[in-house]
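All protein chains of the complex are present and in place, except for one that has been dropped.
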Amino acid sequence: MELTEAQQQELADAKAARAETRRPTVPALEAMLFDPLPVLDHGFVRVIDYMGDDSAVVQAARVSYGRGTRAVSEDRNLIRYLMRHWHSTPFEMCEIKFHVKLPIFVARQWIRHRTANVNEYSARYSVMDREFYIPAPEQLAAQSASNRQGRGDVLEGEDAARVLGLLRADANQTYDHYEEMLNEDESGAPRDPARQGLARELARMNLTLNTYTQWYWKTDLHNLLHFLRLRADAHAQYEIRVYADAMLQVLEAWVPAVAEAFRDYRLGAATLSSQMLVVTRRLLAGEAVEQPGSGLSKREWRELMAVLGREG
Amino acid sequence: MELTEAQQQELADAKAARAETRRPTVPALEAMLFDPLPVLDHGFVRVIDYMGDDSAVVQAARVSYGRGTRAVSEDRNLIRYLMRHWHSTPFEMCEIKFHVKLPIFVARQWIRHRTANVNEYSARYSVMDREFYIPAPEQLAAQSASNRQGRGDVLEGEDAARVLGLLRADANQTYDHYEEMLNEDESGAPRDPARQGLARELARMNLTLNTYTQWYWKTDLHNLLHFLRLRADAHAQYEIRVYADAMLQVLEAWVPAVAEAFRDYRLGAATLSSQMLVVTRRLLAGEAVEQPGSGLSKREWRELMAVLGREG
Amino acid sequence: MELTEAQQQELADAKAARAETRRPTVPALEAMLFDPLPVLDHGFVRVIDYMGDDSAVVQAARVSYGRGTRAVSEDRNLIRYLMRHWHSTPFEMCEIKFHVKLPIFVARQWIRHRTANVNEYSARYSVMDREFYIPAPEQLAAQSASNRQGRGDVLEGEDAARVLGLLRADANQTYDHYEEMLNEDESGAPRDPARQGLARELARMNLTLNTYTQWYWKTDLHNLLHFLRLRADAHAQYEIRVYADAMLQVLEAWVPAVAEAFRDYRLGAATLSSQMLVVTRRLLAGEAVEQPGSGLSKREWRELMAVLGREG
Partner (left out) sequence: MELTEAQQQELADAKAARAETRRPTVPALEAMLFDPLPVLDHGFVRVIDYMGDDSAVVQAARVSYGRGTRAVSEDRNLIRYLMRHWHSTPFEMCEIKFHVKLPIFVARQWIRHRTANVNEYSARYSVMDREFYIPAPEQLAAQSASNRQGRGDVLEGEDAARVLGLLRADANQTYDHYEEMLNEDESGAPRDPARQGLARELARMNLTLNTYTQWYWKTDLHNLLHFLRLRADAHAQYEIRVYADAMLQVLEAWVPAVAEAFRDYRLGAATLSSQMLVVTRRLLAGEAVEQPGSGLSKREWRELMAVLGREG
């Protein structure tokens, strides 16, 4: 994650600015503002702006005239109540804006969350940087044998080296050719005046999917939590999960009471199907229940046993 | 628009608070923050919070690292370009939150704009206030003869007095009965201990549609502009247009460059159909074009002549 | 739910029409098409159109070229898998359109679900019918003592009679005055030529919130399930729950495999918080756990005991 001098200066200027405001302000988040949290080999997440705090959730739920004088513990309890009963609109009253740098194949997963505002760096308009995601060796995993959508064992020795070599070489070669097709120097003038360059909107198609892109991504707190629930999860692909993990840190700084309720009622919770509830009740009644005849598939049985903290 | 003492205190406390922030801050909007702009007889719009400013639009469009050092005029030109070419995502990067008090029949029109976040005062949970919208005499208009969805002449004399009398009496009577059915005093205890009160979620059905409700309404700048284009318009019902007009004032204070572009390319602009363009070209070529044979209906002809500043 | 002769004729014509199609077609739903399912005293839900079936969910999830030749049981298993793992996009591939007649206060709850398409009968443009919701006696409940947002005991004897009398009289009186203010006969001509009528968009404000309105409401299957999860639930107000219950019947006819999975993994399921999971594991281990010290509030404790089928 190397920034140019101009970018570092922009960042430093943004961080140095101070203004007085009457708006709800969160010192712990102010301290993180603008600073990139590094993710993967060249990516980052940084907070650009935010609206609201824990109290703003409460204030909207009560449709009140001001921020109130109730105890912090009352606010916390209301937040827990709202989370537990799947209220969504009070959490929509907070908003956050991120600047994210991420590989294109991750951006393609991420964009499936439609309830956010996005401005992406345009490869029609601008030239992409030479930056690719190359996995760390411990992330080079084989296809999972049991889960068609997951990873298995980590590749080792020559297998790993070969893969890393191919990824690096192909990304660099396609980028070299991208530059060659563009035939532009940094000022936009032709490198080789004897040749015509290809339009940027066409040349970009030669880049590989691990090329880094970046965007501004803005969402409300309710939709952020939904994103985190799906992506800060063991089933999510590692390369998007690390972004979600960084955003969880931001969440803790920004809205600590919401973050706590989110851990208790979402991340750490489990949904039991009607069949799972039947099994659980039978177990509690002391019955010896086995998977065959339980009404659960083998996979559901394993999941339930894990949730209940029992050997499968 | 009378506030209770407790509400006035909440408001005063919110206004008195000050904090330091690194976020983009707009002094002209800070000065308006929390203060109700009166609308209709008991309604208001007030800004509770905001995110971003003119520069935030530009920064997101450029996906830049900071707020940049370009001239204000360059930012203004980019904003005008984005508005003119119907770009939407850069304007989505600003967000604003209002507290609005409004009659229920206006709330029902307003809520049709789905791309906003809303928390409404709950009449299942709380008791509604005795406040109704009664139109000012100059708003008591007859049905339009030419437009099935509009108003014609203002009612006068006894006709007007009769209508005002009915509206006032019915709103008060239905509210009296609402209170009687609830059978609650301010503490929630029964007024008449010999009777059982009706559940709030049921009793509310006896209220008339001019009863005031209130909500928190949060939206991004792009969707706010869309709302204003439809509602700060001569075809909108007067009772919602006055809310849009108040929000236009907020817009001018918040994002003056966007507001200017919005007036030039939206509010003050006109869309000419392909048939209208043909007529305009013929007129410019010096032809004497008449409505019959022009390809335009009578109403479209009148509209075009108005847009072109000609006698119909 | 009385229809005019013209409406009955329209309905009969729609039902009589037949056409040949290559689209997925569901005979059980075709049989229900257009027929109003009565709800409350004058309301209804009727299906106007639909797109897709159980197989369309599967086909989209597989991005396949046709409807495939797999066994029905394979499709069912995939649907259950998708439901269990909170996949949403395959369910968005089915769509349904309803015509609903409902009291305005119910419409105001309903419209909070924003991810649907709505066309409502316009009281700016047309005159409303004289139809109000008057609760059946067994629905006339007092405010709940324990739940600020619910109902308690049913009103009896004179208390009930008094409430019904007030609701009926006020709805009729405000409607009488609505008509008087409009001063229109059925052709739109003035009833009393000596008076000017008030514009429809204004006169409507005198109606009470139990007046019936109607709309076309179209949504995809994923969002329909979300609606049903929240509204076909004991916490939902009775007057909207009965609409959800009618739509559940439609669901069973339309997409039986999805409906089954929905009952198992949503309606009949329960989400246990991290604290609830700890308690459940302790109980399974044979510990004697009591509410105090369990990490659960009294209400959460009661809910957990109910879910686990134990005495509180």
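In order of appearance the chains are A, B and C, and numbering begins at 1 in each one.
Heads up, the rule we're going with is that a residue touches a chain if its C-beta (ideal position, glycine included) is under 8 Å from a C-beta of that chain, and two chains touch if they have at least 3 such contacts.
Quick caveat, the model's predicted, so the values are computed rather than measured.
Asker: Determine which one of A:D35, A:E74, A:E138 or A:E201 touches the chain that has been left out.
Answerer: That would be A:E201, which touches the missing chain.
Asker: Going by the touch rule given at the top, which residues of chain A touch the chain that is not shown?
Answerer: Residue positions of chain A that touch the missing chain: 103-105, 107-108, 111-112, 114-115, 118, 122-125, 133, 135, 139-144, 148-153, 155-156, 159, 162-163, 166-167, 170-171, 173-174, 177, 180-182, 184, 195-202, 204-210, 237.
Asker: For chain B, which residues reach the chain that was dropped from this view?
Answerer: Its contact residues with the unshown chain are 84-86, 89, 112, 230, 235, 263-265, 267-277, 280-281, 283-284, 300, 307-310.
Asker: Using the document's contact rule, name the residues of chain C that touch the chain not shown here.
Answerer: Within chain C, the residues touching the omitted chain are 3, 7-15, 17-25, 30, 33-34, 48-52, 56, 59-61, 63-69, 89-90, 92-93, 95, 97, 99, 117-121, 214-216, 218, 220.
Throughout what follows, only the chains that are shown with their structure count from here on.
Asker: Over half of interface residue numbers shared between chain A and chain C means same, under half means different, so which is it?
Answerer: same
Asker: To test your reading of the model: what rotation angle superimposes chain A on chain B by C-alpha positions, in degrees to the nearest 5?
Answerer: Angle of the fitting rotation, chain A to chain B: 180 degrees.
Asker: I'd like the Å distance between the centres of chain B and chain C, where a centre is the mean of that chain's Cα atoms.
Answerer: Centre separation, chain B to chain C: 29 Å.
Asker: Measure off the straight-line distance from the CA centroid of chain A to the CA centroid of chain C, and report it in whole Å.
Answerer: 34
Asker: Chain C: which residues touch two or more other chains?
Answerer: 112
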